[in-house]
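With one protein chain withheld, the remaining protein chains of the complex are depicted in position.
Entry: subunit A
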Amino acid sequence: MFPKYDVIVVGAGHAGCEAAAAAANMGSKVLLITMNMQTIAQMSCNPAMGGVAKGQIVREVDALGGQSGLVSDRTMIQFRMLNRSKGPAMWSPRCQSDRMLFANEWRAILESTPNVDFWQDTVREILIKDNRVQGVKTSLGLEIASSAVVLTNGTFLNGLIHIGEKNFGGGRTGEKAATGLTEQLSALGFEAGRMKTGTPPRVDGRSLDYSRMEEQPGDEQPGKFSYKDTAPLLKQRSCWITYTNDKVHEVLRTGFDKSPMFSGRIKGLGPRYCPSVEDKINRFADKDRHQIFVEPEGWNTVEVYVNGFSTSLPEDVQYKALKEIPGFENVRMFRPGYAIEYDFFPPTQLKLTLETQRVANLFFAGQINGTTGYEEAACQGLMAGMNAHQNVHEKDAVILKRSEAYIGVLIDDLVNKGTEEPYRMFTSRAEYRTLLRQDNADIRLTPKGHALGLADAERLTNVAKKVAQTDELIQELMQAKVQPEEVNDRLEDWTTAPIREKTSLYQLLKRPQLSMEQIKVLQPRFSDWLGTLKPEAIEQAEIHVKYDSYIEKERLMVEKMGRMEDLMIIQNFNYDGVAALSFEGREKLKRARPQTIGQASRISGVSPSDISVLMIYLGR
């Protein structure tokens, strides 16, 4: 019934979809197995993509030739560039998505990708021989052969949903949990753990009084995620902001005795940065209000997502508390919020390719690795899909460095440090974040994506053009000089110091008070020429002129550390044979099996002298 596949992807969420698309686009024969063909690419939590640090990831996925950016652009209902008031490395694209369109678009893309087959079923067992993947066995009893398997089970492995004192098995509300896999993998020696996350109630938008809330409209000139020429938004829908108050907190507290969180029924650890509303009022009792973002779920639906109100209290308490929120007085609830516990496998059991150390050609991506977020899942899926393809075709592994991409930071963190709580990306996790900007993900990654056969030629041409124009513009700015008498009046108007001698536009643009707009005024002949350049190139040049010293500082750091990142450690290196290693360092190294010296240096417990010792042993 089935041919032998190169890659079987289990699960069709953000990770699974990217994995299937990547492997197939690179040329692998792919089977995507999902429990329900109707819920491909579901946004199971809030209907939004991007955000601080996450938006950068979506752009990286796009630059490499992934699909999430394209899907987001085609299905968004609002776009905002967050952190505009901060440095360019902080600018973070975020969109509000039409939940149903998003899923449809993904399914359409996958259906039109040659090499992707679909099968609706539940995988119960991984077929393994000699520690190497042979295929999967499903709940229907089918054995499907493949060279590699990518597991992207999300919250479905032994998923347990809690609402108040009720709890029941399920991977999402209304969907069954998946059983069997954890047990099999544990029997093979994999270590498994338990995590928890939650989601807020959904309500009827027609029952809300928006006049009592603050409007949060999209950007006047909306941007987008993809470096390809997707169309920008012409119209947008607004989100709305309101706040909880003492009354809301009071009502919520009446449900605390039935809370699965406080009663200890929930064992898994939830994310500290995405607490439930009951957690917020419990831990930060002195805060008299919490922000609520009211987010529309699409163009044509009245369903609304109550962001900031994640809860697992009994549904009647949820309802009563909601009614105390300004604007929610007459609220009608569509679905209650809930908490869900699920199995994950501590990601320290992985290689940097997301292949498991234990079983060859078995890859994990997404929440199964202890992460949270669509963006985090999508990028892991992409990397796992790429590496599965590379493995099957005996090609080099694809590993992004910490200095190269947020994706590199994410996987390096997971594999080297593991995670206790659901892992979410923050800009502060990236030591080279000044380099990892949303405006340059294409320059950083598209050449790589293209070389791997994932990013198409058009993408590469675009990047080349952008880089060439950026360089040309910077050269021009350095050469074009103005005299004091030409510009000093204007400079004073702009409250910046007049110049005393002939000065280059480059020097002027460095001033915090001046931007390219002012440069155009100072040098009108420039203005026409700038009109012929790509706006991305102009932005790129401006960033480089203004932040040159900071970018350079970080680049030097990368160079300094770079050598360690390039030093590979032999796969089966015998740490026990090195007496000079500290005891703790040796144990940690044996466990983590780092692939490079740089990676080894980030493992806690491995001292600088251990690194020196290692470098000497590996010197030949």
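Observations on the model:
The rule we apply is simple: a contact is a pair of C-beta atoms (placed from the backbone, for glycine too) under 8 Å apart; a residue touches a chain by one contact, two chains touch by 3 or more; residues count from 1.
Note that in this section contacts and distances are computed from a predicted model.
The chain absent from the displayed complex carries the UniProt protein name "tRNA modification GTPase MnmE", chosen from "Na(+)/H(+) antiporter subunit B", "Sugar ABC transporter permease", "tRNA modification GTPase MnmE" or "Corrinoid protein". Touching the chain that is not shown, out of A:Gly135, A:Gly205, A:Pro271 or A:Gly408: A:Pro271 (per the contact rule at the top). Per the touch definition above, the residue from A:Lys247, A:Arg283 or A:His393 contacting the chain not shown is A:Arg283. Considering A:Gln291, A:Gln475 or A:Ser515, the position touching the chain not shown turns out to be A:Gln291 (whole complex). When you scan A:Lys247, A:Arg563 or A:Lys590 for touch with the missing chain, the hit is A:Arg563. In the full complex, subunit A makes contact with the omitted chain through residues 46, 51-53, 82-83, 85-87, 89-90, 243, 271-275, 280, 283-284, 287, 289-291, 293, 307-308, 310, 417, 426-429, 431, 433-434, 512, 547, 550, 553-554, 560, 563, 567-568, 578-582, 607-609, 612-613, 615-620.
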